[in-house]
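A single protein chain has been removed from this complex, and every other one stays in its place.
Let's turn to chain A:
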């Protein structure tokens, strides 16, 4: 008899979802003046709540509130700002389960990832930047670094709360105030974060949250009184933002798409490499800009690695995101599912071989099985375009030089992985790969102290670490 794990669902009763949500402006929840839209649970297609769509006028109110708040907030001593950030970090820990459940319901990601990865790193970011708030003059960014002013921040749907933390924590630590727009498919945890700001007695206007779709984001970015734009999302939107702010004195950091190479040499710790490949592409359903979506495996071990990878993929459990044993949850939206399907069909029509393990997918909601394409070459579209889903392209190489050449032969450069037992090769590869992060014998590891950002079409600027402070301080450049 096989070991069938009985369902182990996390209770959703811990979180209270209101039927409708307004905007968070100047420390208060207010009604939007625009229309509204629905946010749904991608695992069931059930409507979760009605969300206000912020109009240009709403965005203007939010930016004005942030400007007013900036006067006081930027004059607070670093130590005082740190107190608020520490308090927020502690409340995030205290309400961690609530945040994790809400994130999984709204986003579709498995509870074990929102609970064990997202929320702990979110809290860690607030703690980390709280620690910097009173030490800015020692960060190596000039003797008396000054905040920029109002930051307009637009974040994606793949890590709603984590991307909020990456943006809000350094901005506040440096003395800026923010107007943040979460993605239209995943606004709920940002709105819960607004409650946490109230709970922490954060001065009104320091954090403002405006919900909406692309137009709201555009209004935030284009607002003349926004001093700094921080965006994480697709390369196409990133380019549009860069065009929109060209010629203004707005500072910007853009963290865009990727098509990361995960390079496995023949002397790699194969079992752990297989684990790293799985974590690299199937973590968060592959909705990761730094996902290791291009596997480059040395020809001499390609068969062995592929056989083990397929075996491992057979043990992945796809289904209810709130089940504690689920490894792969739901695709975030119907739109994204269509995009993944389209690119997969293109992969097949171009002659790559498609494989998925046998798995039952739920009948409602948006689902895509973990999938690999073998026989892929650099000339295939699935080797070049970002799928942003649980789809891995497998390519082979013969020599380290060829691996470097193929890894760098992409318009993107956010991350890369190297698997080898040879230390000197790790250092050599890391210096040759044009990627913001190079992971050695691991993948998808995040830490607030480690800067993150890309080369080429993966954007510019860095988030996280000491470098992440530079993006929110005047005249600071690393």
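The rule we apply is simple: a contact is a pair of C-beta atoms (placed from the backbone, for glycine too) under 8 Å apart; a residue touches a chain by one contact, two chains touch by 3 or more; residues count from 1.
We adopt the following convention: contacts and distances are computed from a predicted model.
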item	value
Omitted chain (choose from "Thiamine transport system permease protein", "Deoxyribose-phosphate aldolase", "Acetolactate synthase small subunit" or "ABC transporter substrate-binding protein") - UniProt protein name	"Deoxyribose-phosphate aldolase"
Sole residue of A:112, A:181 or A:259 that reaches the chain not shown, by the stated touch rule	A:112
Touching residue (missing chain; options A:272, A:364, A:377 or A:409)	A:272
Chain A, residues in touch with the chain not shown (by the definition above)	1-8, 112, 116, 267-272, 275-276, 307, 315, 324-325, 421, 441-442
